[in-house]
Every structure is written in C-alpha cells, then in structure tokens.
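Note that this complex is displayed minus one protein chain, with the remaining chains in position.
Our next item is chain A:
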C-alpha cells in the first residue's frame, strides 16, 4: 500500500459511517463530475476499502495515488485518468 502525505484534492467524497458497497459505487459518480487529471479524495472508515478501492481503480482505468491515515478515517486519493 502506498502512503502519501498532504495530497491536495479537487473534490472530497465522505463515506465515513457508510458501509460496503458504497465505496465502490460513489467514487465513480463523483469522478464523472471531475475533469481528467483532477484528484478525488475519498474518506472512509471501512477497512475493506483499502483493498477494494485500488482494485476498483485498476479495473476502471483510474489512477490510485495512495492513502493517508487520518485521526478518524482513511483518506484515499484517486486521479481521474479517463
């Protein structure tokens, strides 16, 4: 798993308190509103997302940039590549 720090994002998707499979449904909807090259920050407290989101990015052709652990959630960063 790639850890990154202080990554800036163009938009944030807050999935804290929300369960599987929202972390696999909502990033796609949110990315659709961004331009190519922009970065989406996904906040989640669901451990399963740490494996699922990078895998989802591979499958959908988006770039998973890495994650940062925050006080009460994980922050995962996706760059829109298509």
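In the analysis below, contacts are C-beta pairs under 8 Å (C-beta built on N, C-alpha and C of every residue); 3 or more make two chains touch, one makes a residue touch a chain; residues count from 1.
Assume contacts and distances are computed from a predicted model.
Visitor: Name the absent chain by its UniProt protein name; which of "Carbohydrate ABC transporter membrane protein 2 (CUT1 family)", "TatD family hydrolase", "Cysteine desulfurase" or "2Fe-2S iron-sulfur cluster-binding protein" is it?
Guide: "Cysteine desulfurase"
Visitor: Among A:4, A:25 or A:55, which residue is in contact with the omitted chain in the full complex?
Guide: The one listed residue touching the chain not shown is A:25.
Visitor: Extract the touching residues of chain A with respect to the undisplayed chain.
Guide: 14-19, 21-22, 25-26, 71-72
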